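Everything below concerns the one structure shown next.
Of the protein chains in this complex, one is absent; all others appear in place.
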Amino acid sequence: MSSTHVLPLRIYFGVFAALLVLTGTTVAVAFVDMGPLNNVVALGIAVCKATLVILYFMHVRYATRLTSLVVASGLFWLAIMVGLTFADYATRGWLGVAGR
Amino acid sequence: MSPETPSAAIGAAAITDEHPPRLAHHFDSYAQQRESATLGVWIFLVTEIMFFGGLFTAYILYRSKYPEAFIAGSHQLDVMLGTINTAVLICSSLTMAMAVRSAQLGRNKAIAGFLVATIVFGSVFLGIKATEYHHKFVEHLVPGDDFHLALEHLPTHHGKPVTSELPTGIVGESRADVALPTAGPKDIQAHTQLFFFLYFGMTGLHAVHMIIGVGLLAWLIRPSLQGRFDGNNHNYVEGIGLYWHFVDIVWIFLFPLLYLVGRHG
Partner (left out) sequence: MSAHTDFPAHSDFPEPIEEAPEPYEHYLNHRYGLASWLLTKDHKRIAILYLISVSFFFLLGGAMAVIIRLELTTPEGDLVQADIYNRLFTMHGIIMIFFFLIPSIPGVLGNFLIPLMIGAKDLAFPKINLLSWYVYVIGGLFTFYALLTGGVDTGWTFYAPLSTTYSNTPVVVVALGVFITGFSSILTGLNFIVTIHRMRAPGMTWFRLPLFVWAHYATSLIQILGTPVIAITVLLLGAERILHVGIFDPKLGGDPVLFQHFFWFYSHPAVYIMILPAMGVVSELVAAFARKPIFGYPFVAFASIAIAVLGFLVWAHHMFVAGISVYAAAVFSILSMLVAIPSAVKVFNWTTTLYKGSISWDTPMLYALGFIGLFTIGGLTGVMLATLGIDIHVHDTYFVVAHFHYIMVGGAIMGYMGGLHYWWPKITGKLYSKFWSKVGALTIFLGFNVTFFPQFILGYLGMPRRYHAYPNEFQVLNVMSSAGATVLGLGYLIPAVYLIWSMRYGKDASANPWGAIGLEWETNSPPPVENFDKPPVVTWGAYEYHESRVAPSLPPPKQEVMRVT
């Protein structure tokens, strides 16, 4: 179980360093015009950072499948909320009729 | 109908005498207690994902509707302070992880030390945040009657000044035969106010969670100094650690979404 699995220090420091590097990267890249890629890169880096924190700082890498399922469900449900809300907003105006 | 065994009078004392210390009476083993605690905290964090999720949904919607206002708003934020704060929070995550690791190893003094370090980093974050809020207040960027985005502070985007134009996001895609009204200068004020409502709402909610986190960390210091935690029993440290990391993750997303919008000239 995760709590009894003590990670070696180098993993913690490695993740820490990676997080700082990724932070610097995302700031630097923000000042470079890459068109629509800017958004993708910014979010992608954020997802990488979050993944590192979840897997290593929060021990999910070494936890039960149930824990991973719980985390995944939370993210999936957020996706449902955003996605289906956008089913409305993204399709407004498609019909060409006012208010629809 | 009488009970089958005479020991229906439970004899609570008898049970607790045999029951291992700090194992709650309804659990059968430390492992069960620990796994239950961890699962419980994770389920709570899922509720937090959905809680913040509402604000993220609103953010995504309005950013796609009013991209130029979000660029304008983001430019009013101090990237330097935001970056420093991100680094501070990452440091606090490291010290928190160290605290949990110390708890796993039963090193109570170390737990206390790392807890204090985490509190310090967290407090630095909150201090910087307070400074930023103060700046926004002074610059009339707090949503409300006093809100005013100074037009000379409008940034450029793709070489052109960001003024009000037709919305270009995925929302309200116009057809040739249905013209959308052009937005005027009042609208960039209005839409940027939306940005700042979300800025204060999201970072404010995040800050509230940080303050609660700092309180929880402080609450753990005394038991660790009393040598309370060991490899089998450190659920509170682990649980609060998970909470702290989660709050860090929220900031990991808030930072680019709020501070780094359209930063390229």
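Each chain carries a letter (A and B) given by its place in the written order, and its residues are counted from 1.
Just so it is clear, a contact is a pair of C-beta atoms (placed from the backbone, for glycine too) under 8 Å apart; a residue touches a chain by one contact, two chains touch by 3 or more.
Because the structure is predicted, anything quoted here is derived from the model rather than measured.
Asks: What chains on display are touched by the one that is not shown?
Replies: A, B
Asks: Using the touch definition from the top, which of B:Y30, B:Y66, B:F229 or B:Y243 touches the missing chain?
Replies: Touching the chain that is not displayed is residue B:Y66.
Asks: State which residues belonging to subunit A touch the missing partner chain.
Replies: Residues touching the hidden chain, for subunit A, are 66, 73-74, 77, 80-81, 84-85, 87-89, 91-95, 97, 99-100.
Asks: May I ask you to list the residues on subunit B that touch the chain which is not drawn?
Replies: Touch with the absent chain occurs at residues 1-5, 7-10, 12, 15, 24-26, 32, 35-36, 39-40, 43-44, 46-55, 57-58, 61-62, 65-66, 69, 143-145, 147, 187, 190-191, 193-194, 197-198, 201.
Definition applied: only the chains that are shown with their structure count from here on.
Asks: For subunit A and subunit B, what's the span in angstrom between their mean Cα positions?
Replies: Chain centroid spacing, subunit A to subunit B, equals 14 Å.
Asks: Give the list of subunit B residues in touch with subunit A in this complex.
Replies: 31, 34-35, 38-39, 42-43, 45-46, 49-50, 53-54, 56-57, 60-61, 64-65, 79, 83, 86-87, 90-91, 93-94, 96-98, 101, 104-105, 158, 170-175, 177-178, 231, 234-235, 238, 241-242, 245-246, 248-249, 252-253, 255-257, 260, 262-265
Asks: Show which residues of subunit A lie in contact with subunit B when the two form their complex.
Replies: These residues of subunit A touch subunit B: 1-4, 6-7, 9, 12-13, 16, 19-20, 23-24, 26-27, 30-34, 38, 42-43, 45-46, 49-50, 53-54, 56-58, 63-64, 66-67, 70-71, 73-75, 77-78, 81-82, 85-86, 89-90, 92-94, 96, 98.
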